[in-house]
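A single protein chain has been removed from this complex, and every other one stays in its place.
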Amino acid sequence: MAQKEIQIKEVLSDEIVKKVKFKVKKFDPEKDDKPYYAEYDVPVWRGMTVLDGLLYVKEDLDGTVNFRYSCRMGICGSCGMFINGKPRMACMTQILELGTDVIEIAPLPNLDNIRDLVPDSTPFFEKHRKVKPYLIRQDVKEQENPIGEYYQTPEEHEYYSQFSFCIKCSLCYAACPTAASDPEYLGPQALAQAYRYSVDTRDEGFEERVMVVDDPHGCWRCHYAGACSEVCPKGVDPAKAIQLLKGLILKYRLGLKKKRKGAGVIPAHPRPGVKKAPKRTVVQED
Amino acid sequence: MKESILWLFQIVTGILIFVLLGLHISAQHLGTFGSFPDLSSFAYKTLLFVALYHGLFGLRSVLLEINLGRGAEKAISWLLFLGGLVFFIYYGIMA
Partner (left out) sequence: MAKKARPNRIGVKGWWTGGKYGVEKKAYFLHRLTGLIIVFYLIAHIIHQGPWIAWWELIVVLAFIYHAMNGIRLIITELGFGVGRPTLPSFPYVPESLVKTRPLFWILMAFSAIYIVLAIVGFAKGG
């Protein structure tokens, strides 16, 4: 078969290829007692995302539709919505890929609904904060005023980097069946981050995190339903991290986990064969 | 006790039930496929104990996930623990 030459126009064009109906769940706490669905006809071009569609609605059809977004490119984590039966990022979901003529959009469940498509992410962020998602070290002085970098091999970095792609979008939290009924459950995102920091070779805070996570509403409330990994837009696979975390905690409780010190410091200078960097021009005042 | 250790018991009891109750059910229901000797009285008592642990801990897991609040959860945990113990002593040891 002769290879078809792809024309730029076919990929990037504002030609309207389809019309779809957006069914948007609307709710204004100042006016409405109950949420309701509003319908909009949206013309679709190739490459159009659900977020583009919502922006079209807001600009051309109904300025009262509320939703949250910022980066439009799957980085900021703010445009999570419940789209056609699944939590998805509006900016990463192609309308044509959904393949339906009606697109149903609701706010993410398991978080309070502030207005229209906007969930209140505060409790979700609090859970993230609870697991101490930062490097915990004994040498606080070095941490605050570093003379160099903590060393880490590429292999050591690769062991946790999958989990560090998390953008805190809360799609996993909206998908998790345990989070659906237990507001105290830490949830897939926070638990995955507890693992991500605990296996970072620069970290010394595993014991501190175990105190938070090995709790009646911690990692043992996960029963491997896998819904979190199914919806994660960044390939974090939180279910994987949580099961590895459970194994690690049991190992620790049974005294089988080797104690390790956090990685040492490679002083910035002098390094053999490397010229000294110029002095810092911006100095932080204490 | 630490949640992790309780959960470890859940796994261990799960495996024990798999073996013991498997034999018990086989003896009672698969008689037509051959002869299955039933459990000794000690094995039966062990089965009763691990089954009670596994079942009540599982029940507690479900109850922990329906938003009852920490206070009620603590009370339920103790109630299930003591209830299970009394049940075992009454039906397993005294009977």
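Lettered A and B in written order, each chain numbered from 1.
Keep in mind that, in the parts below, contacts are C-beta pairs under 8 Å (C-beta built on N, C-alpha and C of every residue); 3 or more make two chains touch, one makes a residue touch a chain.
Quantities reported herein were computed from a predicted structural model and do not represent experimental measurements.
Peer 1: If the full complex is used, which shown chains touch the chain that is missing here?
Peer 2: Listed by label, the shown chains it touches are A, B.
Peer 1: Based on the whole complex, identify which of A:Ala38, A:Leu96, A:Leu135 or A:Ala225 touches the chain you can't see.
Peer 2: A:Ala225
Peer 1: For the chain not shown, which residue from A:Phe67, A:Tyr160, A:Phe206 or A:Tyr252 touches it across the whole complex?
Peer 2: Missing-chain contact among the listed residues: A:Tyr160.
Peer 1: What is the set of subunit B residues that contact the non-displayed chain in the whole complex?
Peer 2: 11, 14-15, 17-18, 21-22, 25, 29-33, 48, 51-52, 55-56, 58-59, 62, 66, 87, 91
Peer 1: For subunit A, which residues lie in contact with the unshown chain of the complex?
Peer 2: The missing chain touches subunit A at positions 27, 29-30, 35, 82, 85-87, 107-115, 119-120, 158-163, 165, 175, 177, 180-181, 183, 223-227, 229-232, 234-237, 239-241, 243-248, 250.
FYI, only the chains that are shown with their structure count from here on.
Peer 1: Rounded to the nearest whole Å, what is the centre-to-centre distance of subunit A and subunit B, using the mean of the C-alpha atoms as each centre?
Peer 2: Taking the average C-alpha coordinate of subunit A and of subunit B, the gap between them is 39 Å.
Peer 1: Given the complex with subunit A, which residues does subunit B contribute to the contact?
Peer 2: That would be residues 2-5, 7-8, 61, 64-67, 70, 73 of subunit B.
Peer 1: In their complex, what parts of subunit A are in touch with subunit B?
Peer 2: It comes out as residues 178, 181-185, 214-218, 220-221, 246, 249-250, 253-254.
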